[in-house]
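Here the complex is missing one protein chain, while the rest keep their positions.
Now for chain A:
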Amino acid sequence: MGYDVLLIRYGELALKGKNRSDFEDRLLRNIRNKLKDFPDVKVKKTYGRMLVELNGQAYPPVVERLQEVFGVVGVSPAKRVPTELQALQQAAVALIREQPTQPATFKIAAKRSIKSFPHKSMELNHLIGGYVLKNVDGIKVDVHQPEITVHVEVRAEAAYVYGDDIPGPGGLPVGASGRVALLLSGGIDSPVAGYLALKRGAELQAIHFHSYPFTSERAKQKVIDLAQILTRYGGKIRLHVVPFTEIQTQIRQKCEESYSVTVMRRMMFRIAERIAHKEKALALVTGENLGQVASQTLESMYTINHVIRMPVLRPVVGMDKQEIMNIAKRIGTYETSILPYEDCCTVFLPKSPKTRPDLNATERTESNLDVERLVQEAVDATEVLDLSPDKREEEFTFF
């Protein structure tokens, strides 16, 4: 008999009042956006969760999309039946029979939200459970660790019967937490950092520093591809590509070599902060880790962070490389990240970079640069690309 609706459970139940309805509205909008390729599917808000009316659409591709919507904690494909005992019993048996592998044990978890229904929840458990035992060969009840829990919900408009839910990505709906600007390199960490910021409900813009001809067009394309992958989770993403060649050249000519990486990062932060202001983003997000590479020491972070006043979120700071790689693989950025194109961070890598840069020494050597002019010129010449999940910018129209 298949499934009629998807019940979407969402989390952060601690949210109250206005926050809660903002959260729900945002989630509803994000889900609708995500499912707009399915013309028959309708999404609505009911008390405490979302309801996706399938209207004949097969559920697996819909669930697949929902698993990319932050805020969704779980999805249950459900059968909608009339509020009659017999219909509930038959639906429970059908649900068990349709499982890909026949479960050996089950339990019924019934609840009713209308008191007019003649059977109480406990009684429903017995009546439906007994019917299942009679009609499914070899199955047993196990109330502690059942292989499947059959949920039965009796509501005013209809009753729903569904099995264990399919986990969603959790988190908060994108847009619920305001806007951030991600420093996106071509590496493994920064796309993951962006993903994690999205997971906490932030709307994402991305900033990339491009040093043509020291870095190639392929390196830029790679970053566009990475941002494009993130649109699956984040919806529209604006990518700022900052021309960085002039600054790198000047640093090389005028600053002490061992401090070049520190000065370069400070310039990046200044530019990023200025772009963030322009775009009304309230924080920067980076893929920085602690101690993973020589330049990511606390001293280095301190010295670099010193030039801006905006909060810098570092979602992967507590993770091991392997954990970051696992997320990158799961969200689909890994394969692109490992493409071997040089990025601007590696172009002028000094022979022995200062791993514990001193703030005063940094400021001294940096004073040889016309910082304000360089920053403003870079911001002014920044190229803006608007990426969206459904409008992949196709260079070729062959396929």
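One rule holds for everything that comes next: a contact is a pair of C-beta atoms (placed from the backbone, for glycine too) under 8 Å apart; a residue touches a chain by one contact, two chains touch by 3 or more; residues count from 1.
In this text, contacts and distances are computed from a predicted model.
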Options "Aminotransferase V", "Phosphate transport system permease protein PstA", "Thiamine pyrophosphate protein domain protein TPP-binding protein" or "Hydrogenase 4 subunit B": UniProt name of the undisplayed chain: "Aminotransferase V"
Residue in contact with the excluded chain [from A:Asp37, A:Glu84, A:Glu123 or A:Glu217]: A:Glu217
Contact footprint on chain A, counting only the chain that is left out: 216-218, 221, 335, 394-396, 398-399
